[in-house]
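Here it is, the structure, as structure tokens.
Right after this comes subunit A.
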Amino acid sequence: MLDSAPIREPLLEVNNIEVIYNHVILVLKGVSLSVPKGGITTLLGGNGAGKTTTLKAISNLLQSERGAVTKGSIKYKGETVQGRDPAELVRRGVIQVMEGRHCFQHLTVEENLMTGAYTRRDGKGAVAADLEMVYDYFPRLRERRKSQAGYTSGGEQQMCAIGRALMSRPEMILLDEPSMGLAPQLVEQIFEIVKSVNEAEGLSFLLAEQNTNVALRFAHTGYILESGRVVMEGLAADLRENPDVKEFYLGMSDEGRKSFRDVRSYRRRKRWLA
Partner candidate 1 sequence: MLNQIFVAPFVDMFAAPDFLLQVLWEGLVSGILYALIALGFVLIFRSSRIFNFAQGIMVVFAALTLVGLYEMGVPAWVSVVLTLGVMFILAVSIEKIVLRPLVGQPDIILFMATIGITLFLIGLGEIIFGGENKVMITEALGIPTGSVVFEPWGGLLILEEKDITAVGVAGMLVVALLLFLNKTRMGRAIRALGDDPQAALSVGISLQTIWVLVWFIAGIIALVTGVAWGARAGVSFALEVIAYKALPVLMLGGLESITGAIIGGLMIGMLEKLFEIYWGQPILGGNTETWFAFVLALIVLLFRPQGLFGEKIIERV
Partner candidate 2 sequence: QELYAPNLAYRTGPFAATGIPLMNGQRDYMTMLNARDGGIGGVAINFEECETGYSTEKGVECYEKTKGQAIVTQPWSTGITLQVLPKSNVDQIPILAPGYGFSPMADGKVFQWAFNTPASYWDAASMMLEYIGEENLKGKKVAFLHLDHPFGKEPLPLMEKKAADIGFELLPIPVGLKEMQNQSAQWLQIRRERPDYVIMWGWGAMNAGAITEAVKTRFPMDKMIGVWWAGHDADLKIVGEDGKGYKSISFSYPVLDAPLMADIQKYVVDEGKTLSNEEEMQGVFYSRGLVISMILAEGIKVAQEHAGTAEISPSDLRWGLENLNITEARLAELGMTGMVPPFQTTCANHTGHSGGWMLEWDGEKFQKVSDLLQAEAEVIAPLEAQMAAEYAAANEPWPVSACN
């Protein structure tokens, strides 16, 4: 779909990083990737592959989980981000939407969205306009604007978290599993929003996803992570055509989509493990 988007200069570069939790658990074993300016890059991989860890390493949120980048470098616009205050990164335009809908439970939906604009200095009017924009993207949020976020449904919370990130007027969003727990048409809708924001405002995305199908449809480039290593990378279109990706990530067999009923426990070995 968008696979042919031109590869522009890299906005974010992750260079061979290693992450250790608690001083003992080695999770990332040398991950490198780059996100081009104005591109949508997706990070695919199974559970525990290290997607979230990668995103947190970038946004410097690892520290509070007793994790640390022990090797390698991360550069945003050519400058090292390690050791910086997460808030500073937000000010410079990188914001993360965390996995698992971290909304402020006791704040109302609207207050949640407003916290997204915390670092902004461009006046009330601009913020209010963006609030309207977010409400236009997510009409459901408008309905529930006065409810405490803690009492909204899972999907509503996810929208709230994404809306909150948009409120900061970022240049780059690190989006961790936006589709998780969302109804299909919402997933579609959210990815449409990602796409339109990307196109309209030139926002770059780094998108960790399990929903490979959707992710590869919308992204320009992709990386596949397994057990803390990048095992495959390339243009989304190419990845979609790769037979292994097809079988293991898209659930397609040669005859088209497999039914979940027919899955056997025996599986072909992944080629890159060979």
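How were these picked? Simply put, all candidates are chains of the complex that A comes from, given by their letters.
Basically, a residue touches a chain if its C-beta (ideal position, glycine included) is under 8 Å from a C-beta of that chain, and two chains touch if they have at least 3 such contacts; residues count from 1.
Keep in mind it's a predicted model, so treat the numbers as computed, not measured.
J.: Given the candidates 1 or 2, tell me which one touches subunit A in this complex.
T.: 1
J.: What residues on subunit A touch candidate 1, complex-wise?
T.: 59, 61, 63-65, 85-91, 95-98, 102-107, 111-112, 114-116, 118-119, 148, 150-151, 161, 164-165, 168
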